[in-house]
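Please read through the structure below; I'll follow up with questions.
With one protein chain removed, the remaining protein chains of the complex are shown where they sit.
Moving on, here comes subunit A:
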Amino acid sequence: MKLAYWMYAGPAHIGTLRVTSSFKNVHAIMHAPLGDDYFNVMRSMLERERDFTPVTASIVDRHVLARGSQEKVVENIIQKAQQEKPKLIILTPTCTSSILQEDLQNFVNRAAINSHCDVLLADVNHYRVNEFQAADRTLEQIVRYYLEKANQTNELSQTKTIKPSANIIGIFTLGFHHQHDFREIHRLLQDLGIQVNQVLPEGGTIESLKNLTKAWFNIVPYREIGLMTAQYLEKSFNMPYVATTPMGIVNTALWIREIKNIIKDNCEIDIEQYIDKQTRFVSQAAWFSRSIDCQNLTGKKAIVFGDATHAASITKILSQEMGIRVSCAGTYCKHDADWFREQVRGFCDKILITEDHTHVGNIISEIEPSAIFGTQMERHVGKRLDIPCGVISSPIHIQNFTLSYRPFLGYEGTNQIADLVYNSFTLGMEDHLLEIFGGHDVKTVITKNLSTNDNLQWSQAALGELNKIPGFIRNRIKRNTEKYARDNNIKEINIETMYAAKEQYTG
């Protein structure tokens, strides 16, 4: 047993449901007790979804516990097949069905005979995989099922499209800025003269899966979901894939070059010229990092935490594209820890792999960065510590499902990220003026929550001096001074102590 207050990644069935409800004509039936269909609320509220979420539950109640589900699951599947007429029904196990150990596969087989749609059992175990792994698996499972089926019936598209084309795999519901990212990638591909063959799973249909193989290659924008599918397609159908995330100027260029490598001479435009033009003149981010504004960010400390894709990309952007010092980069994707380490090595002082939000919070309060880039949880830690935070990864709240166009990927993405980073740090000039004129914030110091309390005395003069320091760094100066005082056995802090501390901890 584990005492837990909060988690970064949801349970397995959430991943499965995110995949199934992204398709247009797939219905999921959860084998679950009353109240477990909370996914519907999330989708309806967070995504402000206009349609009914195609997820229902086959309720596990007292009777099921006593006698087994018996006909119930089968009937529910058949009924749903008639009511909603989906092409595919996915029976989704939950933590409850994991322990009940009913033969769900048998239900699926029986239901398949009597309904006019396909029925599959999602191959996920609650106790072994989390939301992301389950999503990755389920998508692969659906794709594999339909490609094998099409292969057997010779319906599989054998020919490639005439012009170069790609499938985009891993855009789906409740994903962090996925809709915007998709539009941006689509635009980029258009610029390169590449058609989008299929998008999976968002908005996809079961019937069109057999056309997946028409594409020349696959694009997997995010590490977390889609890799398994891309690997399967590579192995079975010789389709190459690009798994680089086009986030940030450097990585977007890298991504374009990888695509060029795949489509070789079929590219209509001069790739290098395109990259150069986009980088220097279309995207504003490269210019921004040279502008004097960004100079003020040089060497400022930041902490990055999120899913593997976003945390790694943002770490690299901050470090190599903006000259910000990333004191710590971390992810909660424990299952992908090796990849993450490899990605951020050399771009940060410290690597953190944890699923424990209090651990992340403690490290933030220890390092006291000027800004945090993390999930909603880090934003709240930032609020408590008075450190600004830009949200760069799920878990997220409704305010991160923006109505306006906010991609993180591609060249427009670089602009968005630059804005996010810049607005998260205190504005450069303001910062400078505050330092010169002692700040306009005259709040008295709130007694520290986080600094350890051991009867240190502040002299009146020192307190006065402390109050002259701008509010947003005052607490840090106070803590540093107290730390210095403790280290040097000073009981009363006067102005001299403050200056001595400042000398010791410059930067």
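In this section, contacts are C-beta pairs under 8 Å (C-beta built on N, C-alpha and C of every residue); 3 or more make two chains touch, one makes a residue touch a chain; residues count from 1.
The criterion applied here is as follows: contacts and distances are computed from a predicted model.
K.L.:
For the chain that's not shown, choose its UniProt protein name out of "Light-independent protochlorophyllide reductase subunit N", "2-oxoisovalerate dehydrogenase subunit alpha", "tRNA methyltransferase 10 homolog C" or "Trafficking protein particle complex subunit".
P.N.:
This omitted chain is identified in its UniProt record as "Light-independent protochlorophyllide reductase subunit N".
K.L.:
Could you tell me which of A:45, A:269 or A:461 touches the chain that is not displayed?
P.N.:
A:45
K.L.:
By the contact criterion defined above, which parts of subunit A meet the unshown chain? Give residue numbers in ascending order.
P.N.:
1-7, 10-11, 13-14, 32-38, 40-42, 44-45, 48-53, 56-57, 59-62, 65, 76, 83, 94-96, 98-100, 126-128, 130, 377, 380, 397
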